[in-house]
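One structure below.
The complex appears here minus one protein chain, its other protein chains still in place.
Moving on, here comes chain A:
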Amino acid sequence: MKLTKDQVRLGRDKVKHVAKLANLPLTPEEEEKYSEQLSKILDYIDQLNSVDTKGVEPTFNVSGLSNVMRKDESLASLTQEEALQNPSQKQEGFFVTKRVIGEENG
């Protein structure tokens, strides 16, 4: 079912903006599809606002733990060879990334 203009919570422009924030390449068709689908999902999620949460503390973690520490000592970790087992591009024992400093981001 096609949504009317008023029902679109997340318009194409907004979708494009969010996709940029998420570094997510979307096709124009996907932008259209997500605009509709996410608008419908947000409508459903709106019911959260009908819950009275005045004075309720938020829960971010349910393990009941905080500041779990371990002894500050070095442990075995991956070797350079193991760490470089998976990248598609490597050079002289390093990962290859795009240039981030200096010239235009390439």
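Criterion: a contact is a pair of C-beta atoms (placed from the backbone, for glycine too) under 8 Å apart; a residue touches a chain by one contact, two chains touch by 3 or more; residues count from 1.
Keep this in mind: contacts and distances are computed from a predicted model.
Set against the options "Fe-S oxidoreductase", "Glutamyl-tRNA(Gln) amidotransferase subunit A", "ABC transporter permease" or "Branched-chain amino acid transport", the UniProt name belonging to the omitted chain is "Glutamyl-tRNA(Gln) amidotransferase subunit A". If you put the missing chain back, the residues of chain A touching it would be 10, 14-15, 18-19, 21-26, 30, 34, 37-38, 40-41, 44-49, 51, 53, 56-63, 65, 68, 70, 75, 78, 82-83, 85-88, 95-97.
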